[in-house]
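With one protein chain withheld, the remaining protein chains of the complex are depicted in position.
Labels run A and B following the written order; every chain starts at residue 1.
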Amino acid sequence: MNVRVKLGVTAFAVALMSGTALAASNDDFWAKAAEPYKGVVLHGVTESTPPSNYIKDVLAPEFEKKTGIKVEIETTSWDQMYDKAIKDMEAGTGIYDVVYIEQDIIYSYLARNFLTDITKALKDKPELKASTYDDAKFTSFANYFKQGGDLYGVPMEAFLKVYCYRKDLFNDPEIQAAFKKQTGHDLKPATTHEEYTEIADFFTQWGKDHNMQLWGSTAQAHTGHAASWYEYFESVAPTFGVYNWGIDASKNYAATVEHGGGMNSDKAKAALKWWLHLRDIAPPESAQSTWSEVATTFAAGRAAQGLVYGENAAWIATDASKSKVTGQVGFALPVLSPGVLDDAKSGKGYVGYYDGGAFGLPVSSKNQEAALLFLEFIGQDEVQPGWAVAAPRITNTATFDAPEVKAMDAKLGGFYTMLKDEGKLFAGAPPYPFHAQVREATAPIFYDILTGKVGPDEGLDKMAAKAEEELTSLGYRK
Amino acid sequence: MKSNTFGWILLAPTIVVLFFFGVLPFLYVVYVSFHQWNPFAANPNMIYNAAGNFRQIVFDSAFLASLGVTVAFVFFAVLTEVVVGYVLAQAFMSDFPGKAFFRTIHTLPLIIAPIIVGSIWKLMTTPSIGIIPHLLQSSVGFDLNIGQSAAAAFIITITMDIWHWTPLVTLTLIAALVSLPPDPFEQAQIDGAGKWQIFWHITLPMIAPAVMATVFIRLMDALRIVDEVLMLTGGGPGSATRYIGVHIFREVFPRTNYGYGSAISVVVLYLTIVVCWLLYTGMLAPRKPRKG
């Protein structure tokens, strides 16, 4: 709410400023197109994050003013959001007209035909098509919500999981001198795994020697929460060249090396051991850290560098009421093994996780037309800049050039520039309709690796076998 | 003198409500438990599987491990709660200044929602930033790490449960103790009975039904614990605190394994009923008819 109220206020101001000019010409369209649906109440469900709250507090009321269609948005926690949307679509109850689709669940929804084809629906009903809505304007992130070239979700948030480092520490002459003396080279953001480890080791030792609450790296290494599983499979393994969780869809969904997969490959094992070492020299709370604790650890100034989810990067860098390190955060690409960058450029691989979500329209909704209008409304260029400033996220290429976004980018230390230029090097979750199922099946073994109950090599062997077993029982692996 | 019809009328609302909101959903769960059903499997439909799920459960090491830690958790937590709760209830039987005040304070943990209880204990016990590991480290040099040590996490979940639910035991036992007639106690004192004799021979038999009811309630609530543990440890480290409620939650929520999850639930429910029935018939029934 802290965030929400504040965002709401700024957002209103921005929306008022930027909206007025274009709005006049458009108002006619919205009023006319919405005429038959006046009085309809749309219901949506989403996770209670700043971008969603912006929709709820700013865009939905604005839409209602223009169309007479009321939009009620239910914001809830991450796991509840999934469960409620799935139950509704599975049972076909039609409670929701708009659902939040996290990038990693889209393939499951598409496989079940839960979602309305937005492109086709607009083609079939040209009277609903707004001239200000153009799905070609979305960033490459929209590709994750397409099937056969048609769009099934209007992207509403997108972030990169980036390498964050503390500029104040990296630029401190005393630290630089000590680092040079100890290692023989200059202290600068790492580009390889070896450099990263060296810096991490150095800062953990530095913290110990100077009696500071400072460690060399974050680690999202919760021993009972999927966050640790995600950090390894989405952010660490790919930088060693293990993509798509090491599961090869073209080889009958093989996970083990034996069957042509890579989940227990030498690269995967090296990646895990590299990360486990970082976990050992990370702040002690890491064993209980999900994404949010990692962000807070970094914001509290307890880590010199780390991988932080993009949705948190902005407030860590700028919001002094939540962060001790404002103005001191530098962003860089994750550290990579040789060849991974080329893989990413050629589309064979990727350097890290591109997460986010879209709003989609369930087939079970009884207000298809009104919901389509709302989705178009939140996809327009003109609503984006205010949204990007209030709740840092960008899904539309036009947004990057807006002056207020450029000003914000400068304040964020080039975070948006990175999203614009390097976004294509990152990737979302692999296109699997069995995302949560395989994760849940293998996660307990992963937690056992983290607690040391099984060794990393043996653990990955077990996980790969377990993944294949689960895929077989789900009927994907024949 | 009284017709049984009136008795059935009094029972009717209970039976009706429990039938529509308890029995019917249960029948659905039983139905699903005989099917293979995961809406995100290659075949998303319900497929009749006879007793396949149940056969699988017998050899499911994750389920059996979960059942094992659950039994240990329930045993230690409920035993402590009942003993401590009884002592506290007895301590409320005397008159002393500020009694109502202390009783109110003692009930405070009950009104805190489980997800908040889990959050408080998580923040109190997180290594390096939690107050409890900090105090243990600085006073006795003990390193408590609930992210790494299975034993530490197990003990903390039990401690949390005791903190949260002992007041419930105290309150129900207070209600039982205040309803006891004073005559037997006065008689026993006149006869010169000692404290323990009074407890064993008079108090305990008289409040046994209430104690049993409380043990039952705590037993089945502890067996169903989900929210607090999900917040505190997520079931970790590893599967150390993946109690059966958490296990089922993971099975049916994120993994959407509706068929198998239903089968596990049916088995757990069956085991609970059997254990409770044995306790119930062994210790209380047949109810002794009241003298009169």
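Rule of thumb we're sticking to: a residue touches a chain if its C-beta (ideal position, glycine included) is under 8 Å from a C-beta of that chain, and two chains touch if they have at least 3 such contacts.
The rule we apply is simple: contacts and distances are computed from a predicted model.
UniProt records the chain missing from this view under the protein name "Maltose/maltodextrin transport system permease protein MalG", selected from "sulfate adenylyltransferase", "Corrinoid protein of di/trimethylamine methyltransferase", "GLPGLI family protein" or "Maltose/maltodextrin transport system permease protein MalG". Seen in the complete assembly, the chain not on display touches A, B. Note on the undisplayed chain: of the listed residues B:Pro97, B:Gly141, B:Gly192 or B:Gly282, the one touching it is B:Pro97. The hidden chain makes contact, of the residues B:His35, B:His106 or B:Arg242, with B:His106.
The missing chain lies against chain B, touching residues 1-2, 4, 6-8, 10-11, 13-15, 17-18, 20-26, 28-29, 32, 88, 91, 93-98, 100, 102-117, 119-121, 123-124, 128-131, 134-135, 163, 167-168, 171-172, 174-179, 181-182, 185, 189, 207, 209-210, 213-214, 216-217, 220-221, 223-224, 226-227, 244-245, 248-249, 251-253, 258, 261-262, 264-265, 268-269, 272-273, 276-277, 280, 285, 287, 290, 292.
Where chain A meets the missing chain, the touching residues are 1-2, 5, 43, 45, 47-50, 72, 74-78, 80, 83-84, 87, 91, 93, 95, 213, 285, 291-293, 295-297, 299-302, 309, 311-312, 315, 321-324.
Convention: only the chains that are shown with their structure count from here on.
Centroids of chain A and chain B (each the mean of its C-alpha atoms) stand 38 Å apart.
Interface residues of chain B, counted against chain A in their complex, comprise 38-44, 62, 122, 126-129, 145-148, 150, 233-242, 250-251, 253-257. Listed in rising order, the residues of chain A touching chain B in the complex are 79, 82-83, 86, 90, 108, 111-112, 221-226, 283-288, 293, 433-434, 436-437, 439-441, 444, 447-448, 450-453, 473-476.
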